[in-house]
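Every protein chain but one is kept in place in this view of the complex.
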Amino acid sequence: MDIRERIAKRVAKEFEDGDIVNLGIGLPTLVANYIKDDIEVIFQSENGFVKMGPAPTEDAVDPDIVNAGGLPVTVLPGAAYFDSAVSFGIIRGGHVDATVLGALQVDEVGNLANWMIPGKMVPGMGGAMDLVVGAKKVILAMEHTAKGRPKILRECTLPLTAKKEVNLIVTEMGVFEITPGGMILREMASDTTVEQIQAVTEADFIVADPLKIMED
Amino acid sequence: MDIRERIAKRVAKEFEDGDIVNLGIGLPTLVANYIKDDIEVIFQSENGFVKMGPAPTEDAVDPDIVNAGGLPVTVLPGAAYFDSAVSFGIIRGGHVDATVLGALQVDEVGNLANWMIPGKMVPGMGGAMDLVVGAKKVILAMEHTAKGRPKILRECTLPLTAKKEVNLIVTEMGVFEITPGGMILREMASDTTVEQIQAVTEADFIVADPLKIMED
Amino acid sequence: MKKFISMDEAMDMLHDGMTVMIPGFMGVGTPETLVDGMVKKGIKDLHIICTDTARPNIGIGKLIVNGQVKKLYASHIGTNPETGRMMNEGLIDVTLIPQGTLAERIRAGGAGLGGFLTPTGVGTVVEEGKQKLVVDGKDYLLELPLTADVALIRGSKVDRKGNIWYNAATRNFNTVMATAAKIVIVEAQELVEVGEIDPNNVMTPGIFVDYVVKGDA
Partner (left out) sequence: MKKFISMDEAMDMLHDGMTVMIPGFMGVGTPETLVDGMVKKGIKDLHIICTDTARPNIGIGKLIVNGQVKKLYASHIGTNPETGRMMNEGLIDVTLIPQGTLAERIRAGGAGLGGFLTPTGVGTVVEEGKQKLVVDGKDYLLELPLTADVALIRGSKVDRKGNIWYNAATRNFNTVMATAAKIVIVEAQELVEVGEIDPNNVMTPGIFVDYVVKGDA
């Protein structure tokens, strides 16, 4: 199984029946493919609707319906559209159970940097700052390193998206929970070791006992 | 012509084509009967719609449509309904051209008291405080005195609805404009004199020259 | 997830001393069946957030007359003489809030805002105890968010997922209140199939609604 799919599949296990979830662009979008059949997860798209469905077939594309990445999507029965003020009222008001986002950097107290690299790339924060502050649970779905360099740091060096808001980090190597007592490695992939994880993780972390093995 | 009708008729002359107007309960409601035929005035009802029409016939009453006084009304073609947050966004945001209200007291700098008499009557301000602050023009439609005692004072003694927001006072005796330079008597009823007005008005006012005579 | 419940199940969630938001303008848009259930159950010491107390025999007025309200937040109580009488006798503690400020405070509660600046009430008794800020040379009051334990909503058409459509002037405080309480129960005037309300015209998305009951009215 592809690294990205492994991450998406593990993230999908975090959700319960009835949860309202906002998925970021890129890897997080894949999470929708792995929701268990016996639960209903409601996807919110911050550009203005709930009950987002999969991409349409080419001949069924409606130019008025795109997701937060600007790609054509569909809506499921029971959907509702609204404007951006209502959409971010939903987000900021704590009505979204979980948001899944990527990261450039995250640190051991849950600070997140995912919206700019000074002098290089300044796409803007879009809805990320509101989502990270407003969602009840902030889950990062990301590859463990960027070109071999650690992304899970002692302290973020890039401009922050939000302070101390991250709850869970899921990478292809393991699952970390950020707690007031520190970052805890809860699960580890079957194809790695704690030592290997430590080697590519700058942040300090506690190893849970027992340490679960991530399902593939 | 009845005193109240005279006041309502004079207030109605203040409006221009396309104006959005909110009428208070009681005397101000009568204003709607005197709008010139060649202009369109849009009435806003703060409980949630624009393009309010007249009262329905008894068999056409819709329990879901009442005005701000709780009485059955109709809506005209082109109407729109909205919630209270939007309604007061319209009001506070300066989208209402004029509000017409009654008064317990008003003073020469445009302070208004119309929502409570301590120890006696505390109905609450309802939407009045928002209307008086938000409407572009605040018009008082009121009888000149209360049981012979002046209502237009040097300084209001009752708890205020808003400070310095009143623009025009229309009574059965005349029309006063509140300006930074003081209160000006712009028009006088044909059945009174400046001296008679002064006798029942505590506030100081300037008499416009020329002084117009109010149409009956 | 089961949202559709019986009136009895709804009443099981309401207890003495709770803070409850109830919409309606002079009773229009108020969930009368839920209010009647509260009267029948005799829940006491309620904190009620509403814009007015209607009339003695209508909507929230019935809870007032029945002596079930301890604390009231409202913009207008003049149409129900009982509210004024009980306030004067010290039986109900009343906080009066300008109607627009009330709507906005509830909206802020539901939208995660810490408050907002409004010009309404500046220079009046409404400003007592509030922080005053100057923006661009103009005075504003800082008004804080309002939330509740429960919001009782009245939808004209409601589907089993909790999507709501309100008819005419019944919308008033329903939409904001549906966002600002821990438990949101909607009374359906008409229960419709999922999809029957055009997703474009849904006025309260079902994600805000915890439970749906069928009203008698």
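Residue numbering begins at 1 within each chain, and the chains themselves are lettered A, B and C in the order written.
In this section, contacts are C-beta pairs under 8 Å (C-beta built on N, C-alpha and C of every residue); 3 or more make two chains touch, one makes a residue touch a chain.
All values derive from a computational prediction rather than experimental measurement.
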item: Of C:Val126, C:Ala168, C:Ala188 or C:Val212, the residue in touch with the unshown chain; value: C:Ala168
item: Contact partner of the left-out chain, one of A:Asn33, A:Ser84, A:Thr179 or A:Thr193; value: A:Ser84
item: Hidden partner chain, touching residue among B:Ile7, B:Leu23 or B:Ile42; value: B:Ile42
item: Contact residue for the chain not shown (choose from C:Val125, C:Leu144 or C:Ala217); value: C:Leu144
item: Missing-partner contacts on subunit C, residue numbers; value: 104, 108, 111-119, 133, 135-136, 138, 140, 142, 144, 165-168, 198-201
item: Contact set of subunit A toward the excluded chain (per top definition); value: 45-49, 62-66, 68, 70, 75, 81-85, 87-88, 91-92, 111, 121-130, 133-134, 159-164
item: In subunit B, positions touching the absent partner; value: 17-18, 20, 40, 42, 44, 49-51, 75, 77-82, 88-95, 133-134
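In the analysis below, only the chains that are shown with their structure count from here on.
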item: Cα-centroid distance, subunit B relative to subunit C, in whole angstrom; value: 29
item: Gap in Å, rounded to a whole number, between the CA centres of subunit C and subunit A; value: 35
item: Multi-partner residues of subunit B (each touching 2 or more other chains); value: none
item: Interface hub residues of subunit C, defined as touching at least two other chains; value: 107
